[in-house]
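A quick write-up on the structure given underneath.
Missing here is one protein chain; the remaining ones are kept as they sit in the complex.
The chains carry the letters A and B, assigned in the order they are written, with residues numbered from 1 in each.
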Amino acid sequence: MIIRPCARLISTSAPSSSRYDAKVFREPISDREQLRKPLSADDERNFLFIKALKSDETPTFYRNHVVDKLVRVCMTDGRKEMSRKNVLAALEIIKRKQYQAWNKASDDEKPKIELSAFKIAEVGIDNCKPLMKLQGVTRGGTTYQVPFPIEDSEAEFRAMKMMRDICRQKAKHGETFFKDALAAELMLASQNEGATIQAKQELHKTCEANRAYAHYRG
Amino acid sequence: MNSAALRSLIRRVGASGARPFSAKTAAADASATTRPRGAPSADTLQKGSVQPTVLRPYVAPELETEDLFGLHSLVNVDEMFEARLHYGHKIGTLHENMKWALYGERLGVCIFDLEITRKHLIRALDFVAHVVSRGGIILFISTHRDTMLDVEKMAEEVGQYAHVRFWQEGTLTNMKQLLGASVRMPDTMVFLSSLTSMSERHPAIIEAAKMTIPTVGIVDSNSDPSYLTYLVPSNDDSPQAVAYLLRLFKEACQRGAAYRAKQL
Partner (left out) sequence: MLIRGVVSTASSVRTFSSLSSLSTGDSPSSSGRAARALEMYMRGVKEHDKMMGREGANFERGKRHLANMMGMEASTMTQNDIDTAIRYLFPSGLSDKKALPILAPPDQVLPRLHKLAFDEEGKPMGARFYTLKPAFYQLLSEVAIRSEKVDRYGGEKKTIKEKNHFQTGGSVWLNEEKMAKKLGEKISTHMYTQLMMAMEHLISLPGSATQNDFIMQWREPIAAGSGNKLFGPPIPPVEIDATTNRRTATAKADVKATYAEVKVSDAGKGEFIVDGMSLDTFQSLQARETLLCPLIVSDLLGRLSITATTKGMGGETAVPRAVRHALSLSIAALYPEKKEVLTLSGLLTRDPRKRERSKVNQPGARAKWIWKRR
């Protein structure tokens, strides 16, 4: 949400409010199945305003939360089309690879091969989700890396960010394309292998090592 | 002082007219002399502060009639018994100054003497009726949660006033500041329950005493009867008892108002 201060105020610090009044606005429904179901009579949304739907949340049948979020995370300088092109290209690469494997596989192995690139991406990101994060807490001049618990949405973001940074590293200097790096990473992650999974495990180890600093929380 | 001097002192005191008041003599006095018109002059009032009997001719004829409103027949012991007026609290909570009103104790519960209650109740009802007949304001007070709404309803029905809520300190003593203007104070306050929900004496009793407003109080066996003008020792907790008392007070107010309407 873009936050905008009142035009009349002369000096402002960033206000912590949204353009939508929180008391009066609720999130829109972007899920097709949920839209079909009618609202119960005493649901508060009958009496409140609904926020405007975001452009990338159209309730199509192919709407996928993980892929949409990955597009946003991989975006640079606001070039969403570029990012979407990359991510969908990566998914296409995954699909092609999987189909090749499927064609080559024997009849009893065929059902075990996952053909949906979306599913592979979901599983891959899910496997990369860390359970904790490290946050710097300064006490008496020293900054300690303290492990903090995190919500599911933040864990998802951190997984995507780790994967994005690793893919950008690989794609630096033009040796590899970003889409190829991302496709490879996603496929490996769905098998619990790859650099992102390694990074996640490193993070977990550091969190475990810094367990003693946990009392600096709060 | 020797006996002769003492006797002459008594005779002199007797001669000045400081003898006990009686309705017969008052009536005789009134009929003997012509009734003065209007309020007593400042001079007479000054004399009256020393020798009250000087003001006796100014007393209205209504006050010389016993049972002007026929309330003696309204109150009877059987009805009071049915309405459970004789039940007090447990013997352990009995207030020292309420012992005079008890008939006795039964199974640990104080029992009021309904003859005494009857006498006091008639006196209180009569007073209330007289005040209403002179256009007085009666304020009914009760903080008993079960019956307070009934008290309010009764007060509204007879065109009087009720206060069954939290008593703001200074409501009577500091009224000008609280209301922003001087208002007419109640002429009598009737406490259907003289204790608050915290089992403490209701603050309005002291305020009424400070403002010299006569009070009628239904006192239970655990209540402190001090500072109340007209006591009525009775049960103030049972809804039936309170309903009975409210009915009687309503009747007294209505009779007083009817008398006033006839006079005007």
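By our rule, a residue touches a chain if its C-beta (ideal position, glycine included) is under 8 Å from a C-beta of that chain, and two chains touch if they have at least 3 such contacts.
Since we're looking at a predicted model, the values are computed, not measured.
Visitor: Check the options A:K80, A:K129 or A:H204 and report the residue that touches the missing chain.
Guide: A:K80
Visitor: For the chain left off this view, which of A:E44, A:D77 or A:E151 is in contact with it?
Guide: Only one of A:E44, A:D77 or A:E151 touches the chain omitted from view, namely A:E44.
Visitor: Pick out the residues on subunit B that sit against the missing chain.
Guide: Considering the whole complex, subunit B reaches the absent chain at 21, 23, 37-40, 45, 48-49, 52-53, 55-56, 58-63, 65-68, 123, 126-127, 130, 133-137, 139, 149, 152, 155-156, 159-163, 165, 168, 171, 176, 178-187, 212, 260, 263.
Visitor: So that we can see where the missing chain sits, which residues of subunit A does it touch?
Guide: Per the touch rule, subunit A residues meeting the hidden chain are 1-5, 8, 12, 14, 19-21, 23-25, 27-30, 35, 39, 41-53, 55-56, 58-60, 80-81, 84.
Just so it is clear, only the chains that are shown with their structure count from here on.
Visitor: Taking each chain's centre as its mean C-alpha position, how far apart are subunit A and subunit B in Å?
Guide: 82
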